[in-house]
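Here the complex is missing a single protein chain, while all its other protein chains stay put.
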Amino acid sequence: MGIDTLLLALIDGVSYAGLLFLVALGLTFIFGVVRVLNVAHGSLYAFGGYSAASMGIWFAQGSDSITLFLLAIVLGAGVVGVILGYGLTVLLHPFRDRDPIIQLLVTFGAFMVLEDVQVMIWGTQPYFVSGAVFQMGTSELLGVVFMNYQLWFIPSVALAVYVLLSWFLKHSLKGRQIIAVTHDREVATALGVNAGRIASLTFIIGATLGALGGALASPTTSLVPGVGADMIVLSFAVVATAGLGQISGALIVALMIGIARSLSVYFLPQFEVVMPYLIMMAVLLIRPQGLFTVAETRRI
Amino acid sequence: MKKRLLIAGIVFIAVLGLSAELPWVRVPMIMALVYGTAALGVVVLLRAGQISFGHAMYMLISGYTVAFLSQAYPGADGIVLVLAGTGVSLVTGMILGLFLVRYRGIFFGMLNLAISMVIFTIVTKFYGLTGGSDGMRIPRPSLFGIDMDRAGYEATLLVILLVLAIVLIFSVQQFFRSSAGQAMASIKTNEDRLEYLGVSAKKLLWQGYALSAALCGLAGAFYGLSQGLVTPEAGYWLKSGELVFMSILGGSVHAAGVFVAALLFEFVKVYASTLMGGAWQLVLGVSLIAIIYFLPGGITSLFRKKRKTLEVRS
Partner (left out) sequence: MFFKRFLRKITLALSLLSVMSAVQATEGDKPEEIILGITTFLSGSASVFGVPGKVAAEIYLEELNAGGGIHGVPVRPIFIDEGKGASGMLSDYRRVVQAEKADLMMAAISSGNCMALGPVAEDLKVVNIMWDCGTEKALEGLDYKYVVRSQANAVTEMVASVLYLLKVYPDFKTIAVVNQDYAWGHDSWEIFSTVLKQMKPDVEVVAEFFPKFGAPDYSSEISRLQALKPDVVFSSSWGGDLDTFTTQASQRGLFRNSKFFLALAESSLERLGSKLPEGVLVGARGDHYFLHPEYVNDPKHSDFVSKYLKETGSQPIYPVYHMVQAMEAMVGAYDKAIVANDGNWPSKEQLADALHGLTFRGLTSEVTIRPKDGQGLEDQLFGVTTSSDEYDFRILKDIMIVPADLVTTPVGESTPEWLKTLDAGLLDEVDFYREGSGGTQ
């Protein structure tokens, strides 16, 4: 035990957190704008992964090119994000004036449907397409060999997405319109913002992020039925702990959970899977609105 | 009253007759009644406008209590086990409810989810104590002091559950019509006004929560007894979601709706593998969305007496 072990746990935790953040980001982003907790986000993760795997098999089979491999990931995620993201917007449209809980249940119904659609398209046997991940090489730190893909690539992508998204929201027209709709839909509409289109755009962005998480995970994990269900409840843990709609908060909480999890693999292996939910429970009991939510003033 | 007793009697005899003719119908029937009872617990909370995404944990707690007790006391009667399991779930619900009733809406749902996942993951990981993901066996106990073979055992469970269902439907309906039940419904519409009337919303919700935990516990104990096995999957968030699904499908208008919903759910699951090529989730998912759209009050809203009142769109 000692500094070395702690550092190793930190490194492991960061690479796991990167993936977790990407998926949770999509979820929290959608909630922040459209006020819907999208249970079908797990399906987006799964579909993103399968789709990237299929693309990889389709045009990168046998080849070791990293570019083709990256192309498969981006395309896989993009296709899923656009199709399913838009599909979900359309599905939720008739329910837009209803209770948020009702909308959540609609997304739950969508999740159930998508679980079976996933099996219909890709079957029940596991997909494992590792290909060019190996081409990225390995690095040795503190006597332990890490895959560059997990060590540098995924966390970098997560960070890049975070920076890009924040920039987009603050500095682009569409981004600021999204923020406007987030703060007050009615006023934004009165000012000429097409709230419906903004909602669709948000959904597509959020869905693509979820799918990207799945696509990035696909080379190193095996894709099987049920992978979406596990991921969704884990993302809920991140999102609820950070505060619904908090993007920066989600990054920090994902890191917290990732590091807590890998620390427990090192010191208390039996608690590895309990960690995320323990943290979620503890935070929600003390601060139910999440760690980073700024208290809203009540309107009378 | 008489009409209702008549309906109850007809249903009772129909179910018994069916299960005598087709013995394999018994277990899905029992499962439907079990889930109906658990979903009834969720309906109680739905009345107050709150949805819990973790209530399957009370089924889990009760089931494992039954498993532990039947291991520790091999001769224990099934009814004693059920009472014990329900009791443990009730007490747990009472304790957890003490701080859960401070939350509303999405936070209430999320916190229940968090606690249920903590319980789920702990039960899954502690293989030495709980049998991990393989679960724990529950050998067939005597019922009311009588030892039975498989057929008799299933038949008795079915009869008990049917009687219980009928009793519970009547009691919960009475509860909804009582002042406590009506007051609980106002937690959904305007909690502040309730407080001004001098009624503690928290206490009401706590009572409702404890009741819902007990109902899920009751269901969980029978689940364990009929399966002969309890696994952590019984408390996974998907199971909680299915309970919410059933409660929405059945509607909070009449307590009987949720049993019809559970029956539908169970049989779609059983027949999907033979008829729909296994795509039961697709069928149920689509029907959930359809019901929410067309019949937001659930199936039982179809039977609601049409009252001439002014509807105010909120």
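The letters A and B name the chains in turn, as written, and every chain counts its residues from 1.
Going forward, a contact is a pair of C-beta atoms (placed from the backbone, for glycine too) under 8 Å apart; a residue touches a chain by one contact, two chains touch by 3 or more.
Keep in mind that what you see is a predicted model, and the values were worked out from it rather than measured.
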| item | value |
| --- | --- |
| Listed residues B:A185, B:V270 or B:L295, member touching the removed chain | B:V270 |
| Chain not shown: contacting residue from A:T5, A:S156 or A:S248 | A:T5 |
| Identified contact with the non-displayed chain, of A:L84, A:V157, A:V227 or A:M281 | A:V227 |
| Candidates B:R4, B:R102, B:R150 or B:K203 - the one touching the absent chain | B:R150 |
| Missing-partner contacts on chain B, residue numbers | 20, 22-24, 27-28, 31, 124-125, 127-128, 131-135, 137, 139-140, 143-146, 148-152, 155-156, 159, 227-229, 231, 233-234, 270, 273 |
| Residues of chain A (touch criterion as defined above) contacting the omitted chain | 4-5, 8-9, 11-12, 15-16, 119, 124-126, 128, 130, 133-134, 138, 142-147, 150, 217, 220-222, 224-227, 261-262, 265-266, 269, 272-273 |
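Quick note on the criterion: only the chains that are shown with their structure count from here on.
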| item | value |
| --- | --- |
| Chain B-touching residues of chain A, taken from the complex the two chains share | 37, 39, 91, 94-95, 98, 100-102, 104-106, 108-117, 119-120, 229, 233, 236-237, 240, 244, 270-274, 277-278, 280-281, 284-285, 288-289 |
| Of chain B, residues touching chain A in the complex | 51, 99, 102-103, 105-107, 109-111, 113-115, 117-118, 121-122, 124-126, 237-238, 241, 244-245, 248, 278-282, 284-286, 288-289, 292-293, 296 |
